[in-house]
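Left out: one protein chain. Kept in place: all the others.
In order of appearance the chains are A, B, C, D and E, and numbering begins at 1 in each one.
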Amino acid sequence: MARKDGRTPDELRQVTIERGWSEQAEGSALVSFGRTKVLCTASVLPTVPRWMSGKGKGWVTAEYAMLPRSTNERMDRESVKGRVGGRTHEISRLIGRSLRAVVDLRALGEVSIAIDCDVLQADGGTRTAAITGAYVALAEAIAWAQANGRIPKSATPLIDSVAAVSVGVIDGEPMLDLAYVEDVRAGTDMNVVATGRGLFVEVQGTAEGAPFDRRELDALLDLALAGTERLTAIQRDALEGAGA
Amino acid sequence: MARKDGRTPDELRQVTIERGWSEQAEGSALVSFGRTKVLCTASVLPTVPRWMSGKGKGWVTAEYAMLPRSTNERMDRESVKGRVGGRTHEISRLIGRSLRAVVDLRALGEVSIAIDCDVLQADGGTRTAAITGAYVALAEAIAWAQANGRIPKSATPLIDSVAAVSVGVIDGEPMLDLAYVEDVRAGTDMNVVATGRGLFVEVQGTAEGAPFDRRELDALLDLALAGTERLTAIQRDALEGAGA
Amino acid sequence: MARKDGRTPDELRQVTIERGWSEQAEGSALVSFGRTKVLCTASVLPTVPRWMSGKGKGWVTAEYAMLPRSTNERMDRESVKGRVGGRTHEISRLIGRSLRAVVDLRALGEVSIAIDCDVLQADGGTRTAAITGAYVALAEAIAWAQANGRIPKSATPLIDSVAAVSVGVIDGEPMLDLAYVEDVRAGTDMNVVATGRGLFVEVQGTAEGAPFDRRELDALLDLALAGTERLTAIQRDALEGAGA
Amino acid sequence: MARKDGRTPDELRQVTIERGWSEQAEGSALVSFGRTKVLCTASVLPTVPRWMSGKGKGWVTAEYAMLPRSTNERMDRESVKGRVGGRTHEISRLIGRSLRAVVDLRALGEVSIAIDCDVLQADGGTRTAAITGAYVALAEAIAWAQANGRIPKSATPLIDSVAAVSVGVIDGEPMLDLAYVEDVRAGTDMNVVATGRGLFVEVQGTAEGAPFDRRELDALLDLALAGTERLTAIQRDALEGAGA
Amino acid sequence: MARKDGRTPDELRQVTIERGWSEQAEGSALVSFGRTKVLCTASVLPTVPRWMSGKGKGWVTAEYAMLPRSTNERMDRESVKGRVGGRTHEISRLIGRSLRAVVDLRALGEVSIAIDCDVLQADGGTRTAAITGAYVALAEAIAWAQANGRIPKSATPLIDSVAAVSVGVIDGEPMLDLAYVEDVRAGTDMNVVATGRGLFVEVQGTAEGAPFDRRELDALLDLALAGTERLTAIQRDALEGAGA
Partner (left out) sequence: MARKDGRTPDELRQVTIERGWSEQAEGSALVSFGRTKVLCTASVLPTVPRWMSGKGKGWVTAEYAMLPRSTNERMDRESVKGRVGGRTHEISRLIGRSLRAVVDLRALGEVSIAIDCDVLQADGGTRTAAITGAYVALAEAIAWAQANGRIPKSATPLIDSVAAVSVGVIDGEPMLDLAYVEDVRAGTDMNVVATGRGLFVEVQGTAEGAPFDRRELDALLDLALAGTERLTAIQRDALEGAGA
C-alpha cells in the first residue's frame, strides 16, 4: 500500500538534525522529521532542584511546547490561558525521563541541564522528533560543560544515546513514523523510545480505535526498533560533523 | 523469591470492589487493591463538551486526584496550589481513554458520563485500581441511565469491559500488581490496560533504572494479561451482585 | 411537627465516628452525620509556618474540600478551576479556628498539625461533621506524637474537646442538625461550635429568610448546646474504643 | 476602665457617612468609623447572574477589598498574587448576604446591584463599616434606578435598613466598636449585623482567646444592638441630607 | 476652539495635591486632575528585591490599579479575574521607571520604597496624575525615612522632581491634559514625563487614528513641557505646605 507521501511502510520521513543552531544555548539542535520542526536547546545550570541538593548528583529536565501557529489551526497560548495543558505536561515528562535513562546523573556532579523543545512546525511525531533532537542538544551541552570546567573532563555522563519514533497500524498495516494525516487515521498508535544499543526506554501504545492483540504489538515493536536504529545513525552524524 | 507481603510473583493483592458506595452518584465503586483505596463515581450529564455538540454522540471523561494525606507524607492540595500537576493530568487522560475504548459513544446519544476517581489511600497502583473501579461505576451509571430513560434501553453502549494492572521487574524477576515499596525498587515499570476479551487498550512501559530488552517486555505482558483476566472476573462479580 | 426522616426537633441524625480509618495518617476519623460522610486526617509536621518560626509554639491548620460528586449534582473541581472558592476558604478557616481554641499551642512545641477534611458524601451539616471528626483525628495524632517523641509526653496540648452542630428555624420551629432538604427550607441557620465543657467557641447565625429576634436566637443556642453535649460523648467513645 | 481613645465601653467611634462621594457610580458613600475609611459604591447593572436569569428577580452582590497600604504594614495585592484570599472572600459574602436580607429581590426586577467596598484606611471594624456604608450606597442607587426607569417607581425594594458593628470582651469587659489595637487584645470578638427595626441578620462570635459563656454572649448582643440603633440614625441622616 | 469644560487648549484641569492623606503610610498624596482622583501611598520597606540584595543600593517600585467603579462602567476586579491586565502592568512599570529616574538609588541604602497608586475616580489622565502624585508621596516618605534613621540624614536621594501630563491632537489642534471625553476623540495621544528641570524622562506618543508627522510631535512636546512646569510648581507647594 502506497503512503500519501510515497514512502514504504517501514520508511522514515526525511530526517535532518542541525546541531548548534542557537548562538545562545550551550547545546542546541533544529530537528526535522519531514515538515515537523522542533528547536531543542540545552541549558547548563549551576544548581539542581532543591529536593536533590547535596546528593552530589545532577539532573536533566525538559519542557515541551508548541508555538500557537505550528499547527494547521491556531491554538491559544498556554501562557495566556494561565496553565499548562495535560498533553504538554505529559510530553515534557516523557522527554525528561527518556534523556535521564541514558545519563549517569552522578557523573554530572551538582549540575542541571534544562532541555527546551519548542515545536516550530507540527506535522505529526513532534514528541519523537523532540526526543531525538534533544539528545543531540544534550550531548553538545555536556561536551561544552566538560570543555568549560563545569563537569569533570574525566567523567562519562552519557552511557548510551536515545532516539524515538512513532509507529501505528493503518488499515491493518503497521507503518513507521506517522505524518499527521496518518496519525489521525491510525487505529493503534505507539511511541517507542530506545537507546543506541537497541534497548527499550519507553513503550507507549494506545488503541485509538479497536483494541489490539499481541501479534500487532510485536509487529509495531519490530518496526520501531528498526526506525530508532536509523535515527541513532543520523544523531551520530550530527554530533560528529561540525555544528551550525 | 518471597514478596514482602508473602505473595507469589504472579499474585494480585486482595482486590475488592464495593459497587454502589455513593448514595448521590448514578454509578459508584469503592475499589481496593490491598491498602490502595479509590472511590470512583460516575455522573450522567445531559450535555456533551461543546466541540462534540450536534454529532449525536456521547462522551466519557475522567478526573483523577489524590487526597492530600492518602500518601505516607502529606502533599499540598492542587486546588490550593492553583494548578493541576502533570502526573494528575496524565492519569486522568489515561483513565478517560481506557474507558472510551470499550464504549460505543454513538450508542450513548448526546450524554456525557463524568468519572471521578479520588484516591482515599495510596499504596501503589492507584491508576490501575482507578481504571478497574471506574469501569464498574461506569457500567452501573449506564444501567441507571438506561433504566431512567437517559439512554435508549435498546442501545448497547458497552462493547467490552476494561481493567488495568501494574507489572514490574524487581531484582530481575517480573512481578504482578506492585505495592508502593515494590514500585520504588522496580527497574522496569509497566501499566497495562486490557479488555475483558484480552486485547490491549494501553501499554505503558518505562525503564526506571536500566533500559529493558524484548524478552523482559514479553514476560511482563504475559503476567499483566493474566492479572487483568482475574480483575475482569472480580468486576463481573461486583456488577452481578447487589450494590452496596 | 414530624421531620422527613422521622426525627424529633431536638434529635441528632445517626452519628458514627470511625477512628483510625487511615493507615497513612497519624490521626484519622471517618465521621457520619446521617448520610453526610467526611474523612478527617491529621498530619504531624515537623515545622511551623514561617511567620511563627522561633516562637517555641506549634500550629494547627485545616483544609476542607468536597469531592466533586459528593453532592446531588456534580460540581467542578477547585483544582481544575484553578482557585479555591469562597465557601471552601471560609469553612477551612472555621475548622482551624475551632480546633485551635482547645489546643495549648505552646505545649505542642514547634510542631504543626495539618487537618484535612474531605467530604465524601454531603447531605447537610458538612462543616459541623468535619469539626466533630477533626477533633477526634487531632486527638489521635497528638497521642501518636506524644508516644513517638514528637511532643513531650509530659505536655498537655488538649485543654478541652470541641464539637459542632447546626440548628435552624423551619416553619417557626427550632430544629437540631439539619439535613440538606431541611437546610434549604430553614429561615434562620446557625452553626455552633462548643467545647466539651459547654462553652462557645464560635456562633454563626444567619438569617436566610426573614431576620430573627432575640427569642429565636436563644432557643437555637439551647438546642445547639444540647447537641454538642451528645456529640462530645460520641467523640469520647470513639477515642476510648480501639481504633479502626 | 478608660479606652485608649477616651471612649466609654458602649461608645461608638466618630462615625461619618458622606453620601454621593463618587461622580461615576449610581450610589456611593465614603464611611468613616474613626480612622477606618471605606469607599462604598453601588453599580446598577441591567442583567442578573446566569443562574438567576428568567426568574423575574434581581440580585445584590458585594466585593470587599483592602488597598495594599490601608494597613500599618503594606500587604501584597491580591491581583498580583493572582488569587483572592480567604478573609476577603468571607467578608465579601457577608456583605452581600447582609444587604440581601433587607431587599425584596422580586421588587428589583431583573436588575443587579453590585456593591464595591474598598478600604482606603483600616483601623479595625472594616467589615462593619463596609456594611453600614454599603447600605447607604445601595439605597442611593435604588433611588437613582427608580428615578431613571430601571426599577418601577411603584416598587418598594427596601424592606428595612441594615447596619453592623463589632463588639468584644477586653479584660473581661464588653466593649463596642473595637479599634485595631482593641481588636488584637479582645478575647471574644463578635460582629453583629442588624436591621433598622432591631432584628438580627447575622451574628458571628468567635473566641479568639478563651471560649465564652452564655452570659458574655448576652452582654455583647445587648451592646451591639444599641450600637446598630445609633448607626441606623446616622444612615438615615446621610440619606435625608443632600449628597456630596 | 472651546473645550467642553471651557478650558483653553494649553490649560490644565484644576489640579490639587493633598499631601499626607493617609495616617498609615510613610508618605501619601491624594491627587486630583479635575475629576480624576488617585490615592498615592509610599511604603518604606527594610529590604530590596532578592536580585538587588547586597549591592548597597535601594529600589523604588510602583503598582497602579483602578477601583472597579472608578470608571463610568464597572470593570471586573483583577484580583477576581486572577490576573493583572496588560494595561495595568504597563502603567505600573511606567510609574516605577519615572520615579527611579529622579532617585539616586545608591543614596537610599538597601531600602525599598513601594508606591501604590489606586485610582478612586477616573476621568482621563490617570497615569499622569498617578506619577505626579506619586512623586509627592515618595518625597514625603524619603523625608520620613531620613527623620527616622532609615536613610542617612546626610544622603540626597532625590536628584530632581518628576511630573507627567497627557497631550493630544483633537480635530487638528494640540491640547493639554485631556479629560476622558477628549481622550476618546484624540487622533494622537501622548504622555510626557519630565523632571522639574525640564528634561524628558519618558515620551510615549501613539497614533490612535492617523499617523502623525514631525510638526505635530513638536507642538505636542512644547505643550507638555509647559504643563509639567506648572505641575512642578504645584508639587513644590504641596511639599512645602503642612501635610493633611
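Basically, a contact is a pair of C-beta atoms (placed from the backbone, for glycine too) under 8 Å apart; a residue touches a chain by one contact, two chains touch by 3 or more.
Nothing here was measured: the structure is a model prediction, and the numbers come from that model.
Peer 1: Which of the displayed chains are touched by the chain that has been omitted?
Peer 2: Contacts of the unshown chain, counting the full complex: A, E.
Peer 1: Which one touches the absent chain: A:Met52, A:Leu67 or A:Ala143?
Peer 2: Spelled out, the listed residue whose C-beta touches the missing chain is A:Leu67.
Peer 1: Using the document's definition of touch, tell me which of A:Ile91, A:Leu105 or A:Ala122 contacts the absent chain.
Peer 2: Candidates A:Ile91, A:Leu105 or A:Ala122; residue touching the omitted chain: A:Ala122.
Peer 1: Given the contact definition stated above, which residue among A:Gly82, A:Pro152 or A:Gly241 touches the chain not shown here?
Peer 2: Counting the whole complex, the residue in contact with the absent chain is A:Gly82.
Peer 1: Touching the absent chain: which residues on chain E qualify?
Peer 2: These residues of chain E touch the chain that is not shown: 83-87, 89-90, 92-93, 97, 101, 160, 190, 194-195, 197, 199-207, 210-214, 217, 221.
Peer 1: In the complete complex, the non-displayed chain touches which residues of chain A?
Peer 2: Missing-chain contacts on chain A: residues 22-25, 28, 35, 39, 41, 43, 45, 63, 65, 67-72, 74, 77-84, 88, 114, 116, 118, 120-122.
The rule is short, and it goes like this: only the chains that are shown with their structure count from here on.
Peer 1: Would you mind checking the shortest number of contact hops between chain D and chain E?
Peer 2: Step count on the best path from chain D to chain E: 1.
Peer 1: After a C-alpha superposition of chain A on chain B, what does the rotation angle come to, in degrees rounded to the nearest 5?
Peer 2: Angle of the fitting rotation, chain A to chain B: 180 degrees.
Peer 1: Specify the chain most distant from chain D by Cα centroid.
Peer 2: A
Peer 1: Centroid of chain A to centroid of chain E, CA atoms only: how many Å?
Peer 2: 50
Peer 1: In angstrom, rounded to a whole number, how far apart do the mean CA points of chain B and chain C lie?
Peer 2: That pair's centroid distance is 32 Å.
Peer 1: List, in ascending order, every residue of chain E touching at least 2 other chains.
Peer 2: Those would be 82-83.
Peer 1: So with touch defined the way it is at the top, what topology do the chains form here? Options are line, ring, star, complete, other.
Peer 2: Its topology is that of a line.
Peer 1: Which chains touch, pair by pair?
Peer 2: Touching chain pairs, listed by label, come out as A-B, B-C, C-D, D-E.
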